[in-house]
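Subset of chains shown; positions unchanged.
Each chain gets a letter, A, B and C, in the order it is written, and its residues are counted from 1.
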Amino acid sequence: MVNGIERPLDLLNQAKGKEILVYLKNGNQLRGTLLAFDIHINIVLDNTKELDNGEVKKNLGLAFIRGDTIIFISPSTVK
Amino acid sequence: MVNGIERPLDLLNQAKGKEILVYLKNGNQLRGTLLAFDIHINIVLDNTKELDNGEVKKNLGLAFIRGDTIIFISPSTVK
Amino acid sequence: MVNGIERPLDLLNQAKGKEILVYLKNGNQLRGTLLAFDIHINIVLDNTKELDNGEVKKNLGLAFIRGDTIIFISPSTVK
């Protein structure tokens, strides 16, 4: 299998410590370094930035994001 | 049964490694190669493209998509 | 009981291999041949057509539809 990804969470495991982009159901995006996640896809980011149309709107530092508010996650630097 | 599909997930199993189109509840579509999925229909795509009315809007590479944001999935090249 | 339907899923069982109309929560409709379904009402259609006010908008071939996006299903040819 490409990249050793057999189950969806394998991608998040590979992305730990790397920067990811999180698309939220409210239309916003968060970018930050993935520190932790669980099976509900609750995640913790470090150096979190809130983006508006790709522009940094706010620096948030650490952030806990509830899984049920996430549409998709793209680990920009994994591949 | 047509195509050997007895249960809904059989279609996703057949589509592994092939290109699929994912329709999201927010009205957007993602197109990419299906790498993995689970029983929650969480999926991982490779070479993901975000589409707007069929036009490629953004290249996302790898993407983890939460199952509960998906309306339907159409594996364009399976059949 | 009319048509041998004692439990709701009996209707879907009878509709296997026949054409059904699926009304989605986003207001769209999908029409296609029912290949498979599960207890979550996840379903797989073949020869799927996306309808807009009854007009065919797009041909989708095979499609996996998440149960939680469905309002109701009408098997036009069962009866």
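Everything below uses one rule, namely that a residue touches a chain if its C-beta (ideal position, glycine included) is under 8 Å from a C-beta of that chain, and two chains touch if they have at least 3 such contacts.
This is a predicted model, so every value here is computed, not measured.
*Asks:* All chains are the same sequence, and 3 are placed; what is the full number of copies?
*Replies:* All together, the file's complex is an assembly of 7 copies.
Here, only the chains that are shown with their structure count from here on.
*Asks:* How big is the gap, in whole Å, between where the Cα atoms of subunit A centre and where those of subunit B centre?
*Replies:* 19
*Asks:* Between subunit A and subunit C, what is the gap in Å from one C-alpha centre to the other?
*Replies:* 35
*Asks:* On subunit C, where are the residues touching two or more other chains?
*Replies:* Residues: none.
*Asks:* Applying the document's contact rule, which stretches of subunit B touch subunit A when the two form their complex?
*Replies:* Contacts found on subunit B: 24, 26, 30, 33, 35-38, 42-44, 46, 48, 60-66, 68-69.
*Asks:* Can you list the subunit A residues touching subunit B in their complex?
*Replies:* Listed in rising order, the residues of subunit A that touch subunit B are 1-3, 5-12, 21, 25, 27, 41, 67-68, 70-76, 78-79.
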